[in-house]
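Here's the structure we're looking at; comments come further down.
With one protein chain removed, the remaining protein chains of the complex are shown where they sit.
This part shows subunit A:
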Amino acid sequence: MRYLPLTDTDRQDMLSVIGAASIDDLFVDVPAEARLSGKIAGLPDHASELSVERHMAALARKNLSAGEAPFFLGAGAYRHHVPASVDHLIQRGEFLTAYTPYQPEIAQGTLQVLFEFQTQVARLLGCDVANASMYDGSTACWEAIGMARRITKRGKAILSSGLHPHYVSVANTMAKFTGDALVHQAPTLDAVTDIDALIAGIDKDTSCVVVQYPDILGRIADLTPLADAAHAAGALLVAVVTEPVALGAIKAPGAMGADIVVGEGQSIGVGLQFGGPYLGLFACKQKYVRQMPGRLCGETVDAAGKRGFVLTLSTREQHIRREKATSNICTNSGLCALAFSIHMTLLGERGLRELATLNHALACQAADRLTQVPGVTLLNDSFFNEFTLILSKDAREVVRNLADRDVLGGVSLGRLFPDAPQIGNGLVVAVTETVTPEDIETFAKALEEELA
């Protein structure tokens, strides 16, 4: 019990101050029938640091980590190299073990980082303002739909077929209880995005159109016509970015007229972590800021006139407005936002553009090589670092078999869209700077044997 500093002598001294005979006496308000007298059965007792570390390391070894194999998975989570200084800095105790900055005079470190983070995110996404992060991209996407409902007083959201299916699932789960009507169709294996179909679907009941950029199949399209059509009908355009590195190479959604831009920030600084914790990005136009969910950090001055930062506009939040709050969110992803912000500071604009260029170039090389494999065609000729291959057989089986050869070769559309068997031969392949020419060659050869 190395984390508990009290000695038995301390405990006795403290009990005498309290005027209780034993610690059990402090639990007298628990109904007797619910008071456990001994340890809960079937659970082991405490263990040494060494033995716990061994146990966990043994479990870790049962996994094939991304770095141990040629790795091409994306579809909403991306493997990028994170500079060593990022992890070093986020492990500083003053960041790692701090709480929400409720006392700004002794939380200026966290607050300044959040202010810088908000500015970085707003600029990257092409928006006026950003909040101080949310749980992840999928929940931020749902919050954006709720925000559009509050702004437009309409309850019908049109979701692009290229939106990540898990994001669609999250929205569907929530919509059952909020009464929003969600319009969504599964994708087809079509090289063209559904922009025209989305425009055709907008009507006077539409609160927002939600479109992913680049989309789940890796396709990219100009969002400007969609934004214009939405605005003409009094609806908002919500853009979803699951691979923010892309914005080092392609236009920002905000610059194409999106009103709310949300995203998954995991790509920058955070790491794969088997799905979490991740980092929800959330930005919008200035005029909608008071309808925004989540924490905001703002600049102000202290009693001596020095610049400082505080959490602000908290009258939108649950701890002030309770059932009238813009969201029930209380926790953000502060430490992940810190990692994002540090990584982005190390990159800077120049580094981000170089990183994006490298990702795109390697992805182009991989696409060219993989389409030389018999039985493989490339769906989308326009992409950033992720594209869809159409295989000559069900991609689910191919992915499983590749894994048995220690090749992690993409995400099958069958796994993502079990209700749409007609796209089961689709394989989404992501290529980042962590992929080497040798990895591409190994993948291509393994794929050739699987499809033979």
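Throughout what follows, contacts are C-beta pairs under 8 Å (C-beta built on N, C-alpha and C of every residue); 3 or more make two chains touch, one makes a residue touch a chain; residues count from 1.
Please note the rule applied: contacts and distances are computed from a predicted model.
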Between "ThiF family adenylyltransferase", "glycine dehydrogenase (aminomethyl-transferring)", "Cytochrome c1" or "Pyridine nucleotide-disulfide oxidoreductase", which matches the UniProt record of the unshown chain?
"glycine dehydrogenase (aminomethyl-transferring)"
Among the options A:188, A:328 or A:422, the absent chain makes contact with A:328
The one of A:318, A:371, A:392 or A:442 in touch with the missing chain is A:318
Considering the whole complex, which of A:100, A:291 or A:442 touches the chain not shown?
A:100
Among A:158, A:195 or A:220, which one is in touch with the chain left out?
A:220
